[in-house]
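Here the complex is missing a single protein chain, while all its other protein chains stay put.
As written, the chain order gives the labels A and B, with residue 1 at the start of each chain.
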Amino acid sequence: MPSDYVPILIYLLVATFIAAFALVLPHYLGPRRPNPAKSDTIESGKLSYGDARRRVPVQYYIVAMVFILFDIEVLFFYPWAVLFWDLKWYGLVQIAIFAFLLVESYIYIWKKGAFKWK
Amino acid sequence: MNDLLLLSPEIIIAVTAFLVLTLDIIWKGDRRSAVILPWVTVAGAVAALLAVVYIWPAASDTYGIATDTGNFVPMLALDRLAIFFKILAVLTVALVGLSAVDFIAQRSPFRGEFYVFTLLAGLSLMLLSAATNLVMIYLSLEFLSISSYVMTAYLRRDDRSVEAAIKYLLYGAVASGVMLYGFSLLYGATGSVDLATIARRIGESQVSLTFVVSAVVMILSGFGFKIALVPFHQWSPDAYEGAPTPVTAFLSVGPKAAGFAVLIRVLVVALPEYSVNWTAILSLVSILTMTVGNLVALWQTNIKRMLAYSSIAQAGYMLIGLAAWSAEPGGWAGNGISGILLFLFAYMFTNLGIFAVAIALENQLGTANIDDYAGLIRRSPYLSIALIIFFLSLIGIPPTGGFMGKLFVFGAAIDRGLYILAGIGILNSVISVYYYFGVVRRAFFVEAEDDTPIRVSPALNLVVTVTMIMTLLIALYGQPFINLANSSAQILAAAF
Partner (left out) sequence: MIPLSWWLMVSAALFSIGVYGALSRKNAIGILMGVELILNAVNINLVAFWRYVAPNDISGQVFAIMVITVAAAEAAVGLALVIAVYRRRHSAIVEELDILKQ
């Protein structure tokens, strides 16, 4: 029923209002005295250096590619998890073999030093 | 028979691959990896071969996964055709593994992984030749492709190896994307991914012809890429030249055999309704492939590049067999498919043998120029004799396996009245004599600048000997091989 979603709608409206309120009110009430340090990029308390648009070390790409591969392999756990009770031992053994292959390749990547940050 | 038992050759190869990978990690790729792992690979391949022989009598089943709605989704067929290609795959793995021993140990810091990739590529060949389902065909084809890309780039500090791989990958990715679009159209037209069901739906003529025709054209481009048929062959000379030579040996046999397996299965099982149309297309492609391959091969100075064009031409000859196929049983030469199988069997031993000779020379000289073969008869009489036998086989002169293959393929074409096609095939074989014997002429009649004997390692010697004996045996004691090819050519159109 569409009416079931009314509480969610109210919740969204309230959340939007509070966020807007918190942003707009200081803008009008607070004093503004900008200086170079204030308008600089926030670097969690450290001093910032250089430009954000620069080449990232190639080492990072290996981690990124490995991440993408393992990330997508997780896709195959979802159908199994949904049908966990129906598939019984048959499904469990199959997913165990699949997981074993993933772990084996993970160990291989690890032992080959792909995660070492040089 | 138990399902797992029927899958035992694949399981053995997969377990061997992971064993090799684990041992390589444990030994950290040291001397033991280089010396022991090739033999582990060969042992795995031999065990798989024994398993194939063991399951041969059971060859008739189709198996797959049962869904909870009671549907049975056939994934792999265990027919004679699949078993034939399994034999081919394990033999290729064993022979390539053996011929790579010194080459890889000398050139790459990663000595163990090479055998893992060889085994996995072999596994993908076995799965591909048995796949009866578009999903399975796509998965195993990509499995084979990705393993081949990595193997081509194996010497990653060598500019040529990496360049070959990137070209191979870019061509391959586009070709497989187009093929996949064809698969999706075929799925849309018939509502099924199973080849037999697709054939049934087409037979009941519930499908739109436009859909099926455009789908088939796209699918053929993907398979044509794997086999390196002529409009889709540009990648192969570069990939063959740049790849490490044992990988070139694999590329010239593995993907080609797999491409033929899947082409035969898709055309014969799913699309027999259109056999009149594809006979015409395949005849044209076959003529183009043989002619272009042979003519360009005449000008090559690098042995690997020459063999690339030669293997394009050989694929053209094999395609004649498929063009000559028809549903009725053939005459003495079989139904065309049996000719292809016999041809592929002989071609595998011959080509792997030639590449073993090329690897032996490259290990010592560091180059792969045809001029380096000058005076080979003084430097290594054994290799020179082997070279002559292999080239005779590629030309198709008795008493060699290549002659038997050509006899049956051309015979099937003449049986079907495709006289022009067979005639062009024979004409092309005559042209090929020129460049094959260019190498032989150098080996026997040109003086070498340097008379140092070529030292051949025991593993390579084994490969040369085995391939030479088999090349001769297929012709001299041919009946068992002809029977094997004939009985493998009966394809079970999975009856669902």
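Note that in this section a residue touches a chain if its C-beta (ideal position, glycine included) is under 8 Å from a C-beta of that chain, and two chains touch if they have at least 3 such contacts.
All values derive from a computational prediction rather than experimental measurement.
Among the displayed chains, contact with the absent chain in the complete complex occurs for A, B.
Screening B:20, B:34 or B:169 against the full complex identifies B:169 as the residue touching the chain left out. Contact with the undisplayed chain is limited, among B:146, B:365 or B:414, to B:146.
Interface note for the absent chain: among B:11, B:105, B:180 or B:433, the touching residue is B:180.
Against the chain not displayed here, chain B makes contact via residues 69, 71, 73, 134-135, 138-139, 142, 145-146, 149-150, 153, 156, 159-160, 162-167, 169-170, 173-174, 177-178, 180-181, 183-185, 187-188, 191-193, 237-238, 241-242. On the side of chain A, the interface with the absent chain consists of residues 58, 61, 65, 68-69, 72-73, 75-76, using the contact rule stated above.
Convention: only the chains that are shown with their structure count from here on.
Separation between the centroids of chain A and chain B, computed from CA atoms only, is 44 Å. Per the touch definition, chain B reaches chain A in the complex via residues 18, 21-22, 25, 28, 68.
The residues of chain A lying in touch with chain B in their complex are 86, 101, 104, 107-108, 111.
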